[in-house]
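With one protein chain held back, the other chains of the complex are shown just where they sit.
Order of writing sets the labels: A, B and C. Residues in every chain begin at 1.
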Amino acid sequence: MGILLQLLIVVGLSPLLTGMMRQIRARLEGRAGAGIGQPWRDLRKLMRKRPIAPHGTTEVFRIAPLVLVATCLVVAAAAPFVTTASVLDPVADLFAVVALLTLGTVALALAGIDTGTAFGGMGASREATIIALVEPTLLVAIFALSVPVGSTNLGAIVTSTLNDPAQVFSPVSLLAAVALIVVIVAETGRLPVDNPSTHLELTMVHEAMVLEYSGPDLAMVELASSMRLTVFLGLLANLFLPWGIATTGQPLLVAAAVLAFVVKVALLGACLAVGEVFLAKLRLFRVPELLAGSFVLGLLAVGASFFLA
Amino acid sequence: MQIRHVDAGSCNGCEVEIGAAFGPVYDAERYGARLVASPRHADALLVTGVVTRNMAAPLRRTFEAVPDPKLVVAVGDCARNCGVFAGAYGVAGAVRDVVPVDLEVPGCPPRPEAIVDAVRKLTGR
Amino acid sequence: MSEALYGQLLNIAAGALLLTAVLILWRRELASIIDVFALQGLALATLVGLIALQEGSAELAVVAVGVLVLRAGVLPWLLRRALAGAGQTRRETRPLVNVVSSLLAAAALTLLAYAVSQPLVALDPSPATHAIPVGMAVVLIGFFVLVTRRLALSQLVGFLLMDNGITAVGFLTTAGIGVIVELGISLDVLLVVLVLQILKTRIREAFGDTDIDDLRELHD
Partner (left out) sequence: MNLVLGALLTALAVGALSAVAGLFLPRDVRPAVVGVGVAVSGASAVVAGAAAMTGQAAALVLPDLLPLAGVLVTVDALGGVFLAVTGGVAVAVGIYGIGYCRQHGLDARGVQAVLPLFVAAMMLVPVAASVGTFLLCWELMALTSLLLVIAEHRSRPAVAQAGRWYAVMTHLGMVAILIGLLVFAAHAVDGSFAALRLAAPGLSPAVAGLVFVATGIGFGSKAGIVPLHAWLPRAHPEAPSNVSALMSAAMVNLGVYGIVRVGFDLLGGARDGAAGWWWLLVLGLGAVSAIYGILQAAIGTNLKRLLGYSTTENMGLVLVGVGAAGMFATSGDVTLAGLAMAAALLHLVNHAAFKTLLFQSAGSVLAATGRRDLDDLGGLRAGMPGTTAAFGLGALAASALPPGAAFVSEWLLLQALIHGLPAAGVSAAIVMPLAVAAVALTAGLAVATFVKAFGIGFLARPRSPQAEHATESPASMLAGMGIAAAACIGLAVLPTLVLPTIGAVAGASVGATDPVQIDGMTIRLVGVAGALSPLMLTIALVVGLVAALAGVRVLATRRAARAARLWDCGAGPLSARMEYTATSFAEPLQRVFDDVVRAEQDVDVTHHDESRYLVQLVEYRRRVPDRIERKLYEPVLAVMAAWGRAGRRLAPGSVHRYLGYGFYALCGLLIVLVVTR
């Protein structure tokens, strides 16, 4: 029950999140904006278009969008977004979740190479580089979060934060939070690491891999990328501000939890969008500096977890 | 509605106007239209300028690359009927001589309102 | 103020101290480096103020205010003036050790600081002493900045970073070295800054730039 609810929320609301962020950017840039529902309209339209099978592509190219969506679905079902009582508890391990989301990226990168176009390869190569550098930061930050709890299980972390709210205001979680935010920005391909609305192929990372997709496949990719954003923001929200999440199956609690989750993610998304308006894209080879910085913060968080208090 | 803009040999007058149409002032995006990076993502081609001999084949290929159903908008007089370049050497013809055109925007260059109006015809908003 | 809350706040202040030190390594813009440095002064003052509250000593409170004024007010102001005078060299463009490696070095230094200050912590474990490694780390990072940065101004910041670290360690170990000592330290820091600044202007008048490497020319 909880699983289905979470799936519905994530799938249903993630395009709206993207729409909201675009809307906020539009307003801050002095434009009217297309409205929050636009991504859903685009998806519906893409679904009605006739698919294209480019010459010389293999199964990898066709399966990749499905894998991408599947990984997001699994995470959306397993992670404690609305309720901590998940049937998929043995999957809701932070390492497993991270690895799953990486799997999706890898599938897309392989698809990009598979097209055999120069841009596809370029995007894949950049994406692979970013993954390789993001992984350490992510895992070290997870380490820092797991130390006070003694477990990497998402449910366990969330519940322990609920029981002891003071944890949130310790330097450990502050440093870890900063590290995680940088990493999430890199993983979801937002500014300043990657510009989701770029038209210039040479500056693309994520877009370059999907240049060849069209129709329903493209719809899958678009949906998946907004789901990734939602999932990451949801994780961020519930790891550091878990309040409102339902610990039991009571309908009232669950309803409140849904509301709380939506509000939290919306707020985080809004902050991200506002931030993006004021940021310029980093040169690709300045990105490692950014990630190294967040890696050090993660390491310091681990350090703080044992040498403070 | 995603739009891919193709410059088939324009004097860039129309490009400036298109830029204006999608800029903060006229903001065609509020009607749900977005310029995209690849014809695979596009539903409509926004073709400007006369089709030069060099651009005829690329234009045709771009048209083939767009997934069905698809529309073509010829922006500017050159795109409609070669405009001032009519009969010039190196001109393969107007856009409709190369790919089927669904909508034409007159003007040299057309005013942004006209372009936004065309976009609204496409998106129906 | 309850013991737990005190520890919590102290930890946050210490974390801010460390974070700002790392940020100084991270950023290139001298202007933002100076801002971060001012923030660190704030964090340091908070630290001292917390201890003052805990000890309930007015003397420490005075010191805290002094720290606030000097570290978060006067010194950054001086630095900004120096920067305004510095002309076009507003960015630490090519430090001797590139940013990535210096960040990793900072991490290593922090661990080192933790290792060496274990005995100190073991002497009497309390929230204050537990934060000693942070102070140590700030000292080491400051020294690192001093060694690896090219521009005189950022080296100055490195030096001040060290001094912040020393002060922090001082207060965390013996809750409250007297006002006089602190004033002494602050004053000589101020002196050093002024002297360095004068030197710096002289150097620039002489060589038109304050890239320390150019001083080698004097040697040979």
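Just so we're on the same page, a residue touches a chain if its C-beta (ideal position, glycine included) is under 8 Å from a C-beta of that chain, and two chains touch if they have at least 3 such contacts.
Only a predicted model underlies this, so the values are computations on that prediction, with no experimental measurement involved.
Colleague: List the shown chains that the missing chain touches in the full complex.
Modeller: Those shown chains that the absent chain touches are A, B, C.
Colleague: Sort through B:9, B:39 or B:112 and give me the one touching the missing partner chain.
Modeller: B:39
Colleague: One chain is left out of this view; which of A:34, A:77, A:204 or A:260 touches it in the full complex?
Modeller: Within the whole complex, the residue contacting the unshown chain is A:77.
Colleague: Take the complete complex as the reference. Which residues in chain C touch the chain that isn't displayed?
Modeller: Residues 98, 101, 111, 114-115, 118 of chain C touch the chain absent from view.
Colleague: Go through chain B and note every residue touching the omitted chain.
Modeller: 6, 38-40, 57-59, 61-62, 64-65, 67-68
Colleague: Determine and list the chain A residues touching the chain excluded from the picture.
Modeller: Counting only chain A, the missing chain is touched by 47-58, 60, 65-67, 69-71, 73-74, 77-78, 88-91, 93, 95-96, 99-100, 102-103, 106, 109-110, 113-118, 120-122, 124-126, 128-129, 131-136, 138-140, 143, 146-147, 150-153, 156, 211-212, 215-216, 220, 284-285, 288, 295, 299, 302-303, 305-307.
Here is the rule we use: only the chains that are shown with their structure count from here on.
Colleague: With chain centres taken as the means of their Cα atoms, state the distance from chain A to chain C in Å.
Modeller: Roughly 36 Å, centre to centre.
Colleague: Take the average of all CA coordinates in chain B, do the same for chain C, and state the distance between these two points in whole angstrom.
Modeller: That gives a centre separation of 59 Å.
Colleague: Multi-chain contacts in chain B: which residues touch at least two other chains?
Modeller: Counting only residues that touch two or more other chains, chain B contributes none.
Colleague: Provide the residue numbers of chain A that touch chain B in the complex, in ascending order.
Modeller: 26, 29-35, 38, 41-42, 45, 49-52, 198-201, 204, 207, 211-215, 218
Colleague: Would you pull the chain C residues touching chain A in the complex into a rising list?
Modeller: Chain C reaches chain A through residues 4, 7-8, 11-12, 14-16, 18-19, 22, 26, 99-100, 103-104, 106-107, 110-111, 114, 121, 127, 130-131, 133-134.
Colleague: For chain B, which residues count as touching chain A in their complex?
Modeller: My answer: residues 1-2, 24, 27, 29-32, 34-38, 40-41, 43, 67-69.
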